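Structure provided below as structure tokens; questions to follow.
The other protein chains are all here in position, but one chain of the complex has been omitted.
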Amino acid sequence: MSEPIKKPLSVLQKAVHKQVSIRLKNDHEYKGKMMNIDQYMNVILTNAEEYNNNSLSANYGKLVIRGNNVLFIKIESDL
Amino acid sequence: MSEPIKKPLSVLQKAVHKQVSIRLKNDHEYKGKMMNIDQYMNVILTNAEEYNNNSLSANYGKLVIRGNNVLFIKIESDL
Amino acid sequence: MSEPIKKPLSVLQKAVHKQVSIRLKNDHEYKGKMMNIDQYMNVILTNAEEYNNNSLSANYGKLVIRGNNVLFIKIESDL
Amino acid sequence: MSEPIKKPLSVLQKAVHKQVSIRLKNDHEYKGKMMNIDQYMNVILTNAEEYNNNSLSANYGKLVIRGNNVLFIKIESDL
Amino acid sequence: MSEPIKKPLSVLQKAVHKQVSIRLKNDHEYKGKMMNIDQYMNVILTNAEEYNNNSLSANYGKLVIRGNNVLFIKIESDL
Amino acid sequence: MSEPIKKPLSVLQKAVHKQVSIRLKNDHEYKGKMMNIDQYMNVILTNAEEYNNNSLSANYGKLVIRGNNVLFIKIESDL
Partner (left out) sequence: MSEPIKKPLSVLQKAVHKQVSIRLKNDHEYKGKMMNIDQYMNVILTNAEEYNNNSLSANYGKLVIRGNNVLFIKIESDL
């Protein structure tokens, strides 16, 4: 069971360099290109856009999001 | 006691590829096909629908939900 | 001291297949038959009923509740 | 230093079968006979009474309280 | 560095049997004689008094406070 | 997979001595020169400025921010 049980993190690893949308616990959403992600769901995002209630609220060059704030990660292009 | 004590995670593993409904701590609900789940209850959901107070609020292709946000997982089709 | 110090989880293990009522931190209550439970208090509940302020708010077939949300578990039939 | 540093949990162990009053983080209080307790402060309580703002709000046969919700435990009869 | 880096817990150990005042995260304050404390800051307090906004709200014989609720511990008599 | 899976923390390590902007969970933002960072995202910031709703609210010489409060770190100059 140890191999399939790791899958969600593997799916995220395979999504590196793809466009993602990350919803945080505070309900803000960050969209950008996911440059990398680790096992805590710490994420590097480039060309990041911050959305608040679906409206763009800020632009960032390069963000490192701390994984414990993540609610979910939406992978824009299917694997 | 070590074998039966692991059962809830085994039940979730057996529900892979089934339709589930996931309630988060923020009271949002996500319905979709559970493609996989790990021991932290990190979940991959495809054709995900977001419900807010029982009304559909968004559609997502593929979501990875971080397990620590999960309140409960309802397995739509019994095992 | 190691043997008696594990008792609360043993009591829960012995209550498997009994009727329980589970209060969560968000004050919702879930009643049903406890099919299994692990050391994190992750619980499988069947024929689950959700109560909100003591009134029935929903019915579920099979639920897996994530243990970290549990406030307490009431065992309906004494051991 | 390792022996005395474990004392609070030892005191709780010695209070097994005594009458206790357990205040939770949500300010509810549970009084009853403490049948057992483990190192996480998971507690089994029998003949449990729930108090809300010092007034009795419910009676329970046997409760298992998850330790991480505990604010403090008052031991009614001194050791 | 390992020896001095443990000092705050050692200072608390040396304050056993002294009068302390413990502020919790919920802003309540508990004053009493600290009978013991462990590495999680679980504390045994005797002749405990509860203060709410600096006014006495309750008296307790013997309390065991769960350490994760502690904001700070004030040692009344200097070491 | 162990090497690429560590990347977000490596990116932060490489940003030492760069100008960063750190958003905390309480929505305050701290800008300054990041003198160092560890694996918990504990950060040393010099010439730190505190921003509240995008307006400067305080100046600090040298701050050590505890990592568990971090929402994200924006690296001002790209790597």
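Letters are used for the chains, namely A, B, C, D, E and F, taken in the order the chains are written, and counting of residues starts over at 1 for each.
Note that contacts are C-beta pairs under 8 Å (C-beta built on N, C-alpha and C of every residue); 3 or more make two chains touch, one makes a residue touch a chain.
All figures in this text were calculated on a predicted structure; none of them were measured in a lab.
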item: Interface residues of subunit E (partner: the chain not displayed); value: 1, 4-9, 11-12, 25, 27, 41, 67-68, 70-76, 78-79
item: Residues in subunit F touching the chain absent from view; value: 13, 16, 24, 26, 30, 35-39, 42-44, 60-66, 68-69
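Heads up, the rule we're going with is that only the chains that are shown with their structure count from here on.
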item: Cα superposition angle of subunit A on its copy subunit F, in degrees to the nearest 5; value: 50
item: For subunit C paired with subunit E, centre-to-centre distance based on mean C-alpha positions, whole Å; value: 33
item: For subunit C, residues that touch 2 or more chains besides their own; value: 68
item: Chains that touch, pairwise; value: A-B, A-F, B-C, C-D, D-E
